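Please find one structure pasted underneath; my questions will follow.
All protein chains but one are shown at their positions in the complex.
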């Protein structure tokens, strides 16, 4: 496996959509520029925040092609290949490789009831089929399976994975994973949290994949840089401001689903900030209602992101 | 919505595979003949037991085309269109309609965290896009969302669904759903259970979608016919024999996953009985180990299915 | 272990309370007479429906003493001994034995995270300490642990248990347990369901522990007797009427908790029917609001229980 060592702020790039639900090229280029100009260290294309499982092969290809073209190699770009089962993930992975991504981000299977051992087989088949570095993605709220400490170490030792994106919300277990891997310098661990990034960096995480980084990449970069220089007071202050911004994800429910409230919150904020032309998500996600939009506008104003 | 009122035994048809993981046409035709010749009342193509989420568009099309051709209209054939999100389900549904199925079987979304209300929107968009009757499929163990009584009634009243396949395992709730719909003669309710079919029929269910019906369709047809004529002693006796057969689904774990143990158990039995050429499932499902195969052979012998 | 083979309708007796939250002797005697006069086959004192974990040792003793005195040996009486851990259960069990109950009903531990193996040890210690027959009580919604088929069989073979009350709601698994025990005539299996009792009896269950049996014991006795004589049409018709009555348990939420809505529904109905003097539950359960009371009155009237 060619080397890939992610670090720093690697946002899961939002996928802006046109009114007819295709990838909005103008907006996506603007988002990529916004992220790179604000100093992010990598791009995670087609993550959960990118509505990946809502997109078909063409839409996924469009999103990858446009993002890579706009990024032009400024930072490494990894790509989610989420689908329920192994060979369908491999189809996605082959397309992503052909389009030039630097690595894959892979979850366990979902919909079928799977197991830790089967997950290792799943990763090994993907690894065998497509010659790209793989970051394991632990997101049990979507997949129903938590990648165990033993599974992660076994996959590392079999050279199946080069890193972990932990979106499990279980910071205590992630801390122990970081200890398990402390003498494996070629393995990178990133937290998917938006609200405990200073924690993870204090604990030795190499980086962060914050959905909210689409809205405020500069904030997350400042947080990361403060942590890098050991200025934990500054890191915490930045994190606390970002927690205030993060409240934008709670303005849709109960009108919408948790998914539409979260990603919809990001898109609504980016639309208000002039970053994307439309704030709607893929079908059937419903728009955040007007009261929620106003609350998001207020949060952005109070936290200095909207003037 | 054109009328579709399913009843009786409607097995979720196993998808036999060739050594290179394509649809095994010869075996699939044999399975369809086996089912129809033994008196099943309908076919459920591309259910969870059919490994639907493991199959790509071409494989799904092959399975539908071959099955419909072999069935030749002898019984109605509905088709699962499972994928994580609405527009991808619609793509599957369009293909299925074009190939000539009589109805669709639709779950809630999965992977994204969804809600009851969003699920109603999801169904309404599919209904709008593809003019085919829709059976709601409640399988929370795979989707993480249980379709509530209120959601089912709302979807019926909006003319979105014409039936329910209940694979939730919650027979008490299903019983109340049957009461909720007792004066809706155009709505059909089928249980996805293998082991409480006599129960469901006693409670007024119109039919059954048993994965084990691939192995022993005649048994389930006898069970259904006994229930139809009110001979509950005969129905129970048949059910009890089928419960003994059903133990074939527990012979893989812990070696395999729950999914590979269950569907793998069916395929192993069908292979032993000479119905399909190969017993493997789609990747990454592992084969049931030899000891499990022997146990399955023993169960089939003891229950009169293998001589 | 002295023999105890429960069968038939064994309601979990509601515990009526005085305004100062003590056992209401007059009402409890009335309830016991109501049950026995209507033909129940046993009494389950201090079940979940009896608010057992809300009651201290004195209240539990009062409830047992009054109930046994009023029943006067007309039917066997078993007693729940629920508390979080082994030795506290044993204290409850000793008191219950001293007061003269015929058997104990025992759950796994709760609050501490336990396991199947530890549960077997838990039962064996109780069995060792108190010489009374034990019925295992499977209620994972309260305890977080489902008693597995293997655990039940192991406990039976070690002579720790003589029966099962299954309140798991998993009728498919319970069906397989009934098959597992089909050649053990000294083991009795009762369902805790209110809505699938005809199912369970068809499947071979020996009896039923219905909370709703406090409200309508005659209905459940008719159901049981119909099943005994193989008249499944009559059993189903009675069950369907009882399902309509059962809707009284849904009239409290969201105002109250699920527990207060369920047991509160029973108590409200019994109060409206003149069986108990007060309808409140132990603290902190809130009363079902007026609109719910009216709905309960309407349900009772429509189902012939109130005139």
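First chain written, first letter: the chains are A, B and C, and each begins at residue 1.
Basically, a contact is a pair of C-beta atoms (placed from the backbone, for glycine too) under 8 Å apart; a residue touches a chain by one contact, two chains touch by 3 or more.
Predicted, not measured: the structure shown is a model, and the values here were computed from it.
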Give the labels of the shown chains that the missing chain contacts, considering the complete complex.
A, C
Looking at C:25, C:91 or C:180, which residue reaches the missing chain?
C:91
Of the candidates A:19, A:73, A:172 or A:185, the residue in contact with the absent chain is A:172
Looking at C:178, C:260 or C:299, which residue reaches the missing chain?
C:260
Option from C:114, C:214 or C:303 whose C-beta touches the chain left out:
C:114
Of A:193, A:208, A:257 or A:303, the residue in touch with the unshown chain
A:193
In subunit A, positions touching the absent partner
169-172, 175-176, 179, 193-196, 198-199, 202-204, 230, 232-233, 236, 239-240, 243-244, 246
Residue-wise, where is subunit C in contact with the chain that is not depicted?
21, 48, 53-54, 56, 82-88, 91, 109-115, 117-118, 121-122, 125, 141-144, 254, 256-260, 282-286
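Keep this in mind: only the chains that are shown with their structure count from here on.
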Would you pick out the chains that touch subunit A and also touch subunit B?
none
Whole-Å gap between the CA centroids of subunit A and subunit C:
49
For subunit A, residues that touch 2 or more chains besides their own
none
